[in-house]
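All protein chains of the complex are present and in place, except for one that has been dropped.
For reference, chains read A, B and C in written order, and residue numbers begin at 1 within each chain.
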Amino acid sequence: MSTAGAARPVPLRFGVIGTGRIGRLHAELLASQVQGATLVAVADAVPALADEVARSVGVAVMPTDELVAHPGTDAVVICSPTGTHGGLIAQAARAGKAVFCEKPVSLDLGEVDAALAEVNRAGVPLMVGFNRRFDPSHAAVHEAVASGALGTPEIVRITSRDPAPPPLSYARVSGGIFLDMTIHDLDMARFVVGSEVIEVYADGAVRVEPALAEIGDVDTAVVVLRHQNDCLTVIDNSRQAVYGYDQRVEVLGPEGMVASDNPLANTTLHRDAAGGHVAGLPYFFLERYRSSYLRQWQAFVASLTNGFAPPTTGADGRAALLLGLAAKKSLAERRPVRPAEVDVPAEGQGGAPADLGHG
Amino acid sequence: MSTAGAARPVPLRFGVIGTGRIGRLHAELLASQVQGATLVAVADAVPALADEVARSVGVAVMPTDELVAHPGTDAVVICSPTGTHGGLIAQAARAGKAVFCEKPVSLDLGEVDAALAEVNRAGVPLMVGFNRRFDPSHAAVHEAVASGALGTPEIVRITSRDPAPPPLSYARVSGGIFLDMTIHDLDMARFVVGSEVIEVYADGAVRVEPALAEIGDVDTAVVVLRHQNDCLTVIDNSRQAVYGYDQRVEVLGPEGMVASDNPLANTTLHRDAAGGHVAGLPYFFLERYRSSYLRQWQAFVASLTNGFAPPTTGADGRAALLLGLAAKKSLAERRPVRPAEVDVPAEGQGGAPADLGHG
Amino acid sequence: MSTAGAARPVPLRFGVIGTGRIGRLHAELLASQVQGATLVAVADAVPALADEVARSVGVAVMPTDELVAHPGTDAVVICSPTGTHGGLIAQAARAGKAVFCEKPVSLDLGEVDAALAEVNRAGVPLMVGFNRRFDPSHAAVHEAVASGALGTPEIVRITSRDPAPPPLSYARVSGGIFLDMTIHDLDMARFVVGSEVIEVYADGAVRVEPALAEIGDVDTAVVVLRHQNDCLTVIDNSRQAVYGYDQRVEVLGPEGMVASDNPLANTTLHRDAAGGHVAGLPYFFLERYRSSYLRQWQAFVASLTNGFAPPTTGADGRAALLLGLAAKKSLAERRPVRPAEVDVPAEGQGGAPADLGHG
Partner (left out) sequence: MSTAGAARPVPLRFGVIGTGRIGRLHAELLASQVQGATLVAVADAVPALADEVARSVGVAVMPTDELVAHPGTDAVVICSPTGTHGGLIAQAARAGKAVFCEKPVSLDLGEVDAALAEVNRAGVPLMVGFNRRFDPSHAAVHEAVASGALGTPEIVRITSRDPAPPPLSYARVSGGIFLDMTIHDLDMARFVVGSEVIEVYADGAVRVEPALAEIGDVDTAVVVLRHQNDCLTVIDNSRQAVYGYDQRVEVLGPEGMVASDNPLANTTLHRDAAGGHVAGLPYFFLERYRSSYLRQWQAFVASLTNGFAPPTTGADGRAALLLGLAAKKSLAERRPVRPAEVDVPAEGQGGAPADLGHG
């Protein structure tokens, strides 16, 4: 779906659109930490926000249209609100730019397909930001499966809990827990199992933020996935883990199991008369996944400079969205749902599943 | 349902019926390890088996009927095949004996209810063998919840995997994975959450022992429970974990999380050029849960000598069976099932749920 | 030094002399837990103490002399105060009994040699109670060295800390920290390194119990050992670790390292807003080393019934005492001390070092 095209010269010149929490991080990383990359401009619908980030990293502020069209940018990084993703992807693709887009590509499959069709027509590379694949520990779980050391996966457990719920205003536009939060875990399940999901069952409850009930969302959820290869994946999510950002992935296969655990703030062990005490978890994704974001950029730059396809593609973004929509329907209808039930015919592409790379 | 009755004098004299793997362990423990208990006789449908155990622990062999009726036994321990449980409970109750019965009480709710009715009429104490409640680590998880340290549970994860599948002949009569294996986890969910289950969803696959497909059983399963208090529990089971008997319980609540992990064969850490290496898990339940079986006996003896109700009752056995039956139906019908859908009217007792003891 | 002699018939009949804390434990284990062993009598200079233990395990009380001489005992277990060990070993040896003696054999090398000479003359087996060798984790460290997996040891670290200091009255007669407490670690160093010690350096301080200064003892100590094979061992001891009984052994060799850690009271992990919390250590040796005491008995019984030499001999007891005396002299004189400097000519035996069994 996304095309690699010819290898490009370094340093690759990036422009970042959207300078909120995650856009600012990407700007900082691209400005000084990524070998082979450089940052040339930032843009934001709120110019004051863009100004502050631009000053801090020493680059120009441009209006979004100008940044996308500018001959001095090779690649566009889309960190603006989800509703703008589809349009910006299409615009950047038409401008011939390599595109990095934060997840989710869109909350609407039709919009995703329209954007991917543009990417396809333009033959530009598109990478979707599933940064957790680049976390050294989760990646090692994937590698253990891909290497065959475990045999074909039988059971996967994914725990993913945020430290605190987002503002209700955010929850209203986020598409709900399955499209906003679980989507990372749905991608992780595809990534570590290496086999597409054929059925989704979801259950959920409002335990943290009572107001969510009014907008039909939940803050506590459990999802069961059945994969084509008969692997069963269980995901548990909570919007509130007071002990920090809890992120764990575990795979059982016929030859053994591999699990990633949370890194701790430090390695100390304190023993006193009350027992043993260890450090807490990183507070949230900026602390936990900083190295995964950096490795994600290194992987994208490597794919662009070598002319390879990006490691996470538009098809991956579409597949995770489809599973999130199936989870939503499952919770609403209290039954397992096949992804095909919530799919739409993709525009002239047949909706071929992405190759999960365990080939 | 089971009655404590008056306090009894020590040492309590036990007779063990059924001297297979678990019966032999109980006989050994009661013969010499349990303060306040003594073993006086064993019985088995295969007399040679009973002889060997009797010799090893230095007690008499008796025919089952004699053992139950004998004035020299205060309490009867039922470890014979599941199909005999109901009848033996009733027989022992009529003889006025305290009864300990291994799980499951029966594969048939009607039979359970008939046995419990006899227990009720006789006013004798009945304890059902959910030994895992007495494991120091799982018990500490329960205690953390019961103490209020976590707040009301939101998510529970239970992993329970056997090292190797049982013989097919056993699988044929065991009632299937949910009644034979998951039943422990269903009881654990009730135990640590402290709230009854109102809905069960099960998925499963045949991944280990292909012949199971022919008898409609699975060897790999995932179960989702919804409790009355809105807690969601996920259980994952496999009949084969080549790395050993994997038994973990985790509870998330608004104030934090508590998890029990597997004890290891020893505490060594070996580091070499290939990485770090730690000991394996205990092979199976006899190795892992020996201390829980001992603590279970201490608890039963304490309840009998103090005139208290046993810590795990017939009602607990019935409740776990009901959830196992609901899981079976859920897997067959591919939908969540309410326990009431598989229940039968209990004989004159109203089927009141057991008090889960979280006060 | 101690002789195995002919294989003996089971069950071996034991008599325990001294029914304090450790004698009581041995009596309980021998009475019901040790395959191939049975307890027939206990003795204590304080008859009331012996009575209570005898009643609890269901055996006879005898005066010490009678117990030693009694034709119904095959083996004598010496748990009385250290000052009586030498005489009782000799007496039991002359009576032809197999002997188990708690450490230290004596605080005086001449007395040890006299006792060992009697054992030698009588040709009876003598085992000295260095129970830690039988702890599964420390034993696994030894095994990793003995198997050659680490190569020849280069550095050993031993941490051994008691939870609380003994009464001052005990400290007065115990021979000081090096003969009472460090002696276990000195034996452990010989055990895991598999090479004799040729130099001892000790430093110490009074940090816990100021009154120790008056009797020339310390409660906080560090000992450095140089072994014949150039391995360096560091031992650290404290009479007070408020977090529990801390017992760790670590070996570095050219191929890697192996370390034993403390077992915890349970395997739970509790995370809350303040961090992570794990269980505490076992309080003291009765809790931590119960399984090592049991395994020690199994090893002694196996050696007796097979006609093999006991796994820890009188020579081991003598060697550890010698190192303890060297440590004492080192602390007093503020210099490294060779064991030969504190040795005495052994009575007609040449003081041959025990075979450390690393083949």
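The rule is short, and it goes like this: a contact is a pair of C-beta atoms (placed from the backbone, for glycine too) under 8 Å apart; a residue touches a chain by one contact, two chains touch by 3 or more.
All values reported here derive from a predicted model rather than from experimental measurement.
Asker: May I ask which residue of C:R21, C:R55 or C:R207 touches the chain that does not appear here?
Answerer: Looking across C:R21, C:R55 or C:R207, the contact with the absent chain belongs to C:R207.
Asker: Pick from C:H85, C:R161 or C:R295: which residue touches the chain that isn't shown?
Answerer: C:R161
Asker: If the hidden chain were put back, which of A:A259, A:L286 or A:A302 would touch it?
Answerer: A:A259
Asker: Which of these touches the unseen chain: C:I17, C:I177 or C:M257?
Answerer: Once the missing chain is taken into account, the touching residue is C:M257.
Asker: Going by the touch rule given at the top, which residues of subunit B touch the chain that is not shown?
Answerer: Touch set of subunit B with respect to the missing chain: 242-244, 246, 264, 271-281.
Asker: Residues of subunit A in contact with the chain that isn't shown?
Answerer: Output for subunit A: 32-33, 136-137, 140-141, 144, 149, 255-263, 265-273, 279.
Asker: Against the chain that's been left off, what residues of subunit C make contact? List them.
Answerer: Touching the chain left out of view, subunit C contributes residues 154-155, 157, 159, 161, 199, 201, 203-208, 220-222, 224, 226, 230-232, 234, 236, 238, 240-243, 246, 252, 254-257, 334-336.
In the analysis below, only the chains that are shown with their structure count from here on.
Asker: State, to the nearest whole Å, the distance from the C-alpha centre of subunit A to the C-alpha centre of subunit C.
Answerer: Computed from C-alpha means, the inter-chain centre distance equals 58 Å.
Asker: Can you compute the centre-to-centre distance for subunit A and subunit B, using the mean CA position of each chain? Integer Å is fine.
Answerer: So the centroids are 42 Å from each other.
Asker: Subunit B to subunit C: how many Å between their CA centres?
Answerer: The answer is 41 Å.
Asker: Find every residue in subunit C that makes contact with two or more other chains and list them.
Answerer: Where subunit C meets two or more other chains at a single residue, that happens at 271-273, 279.
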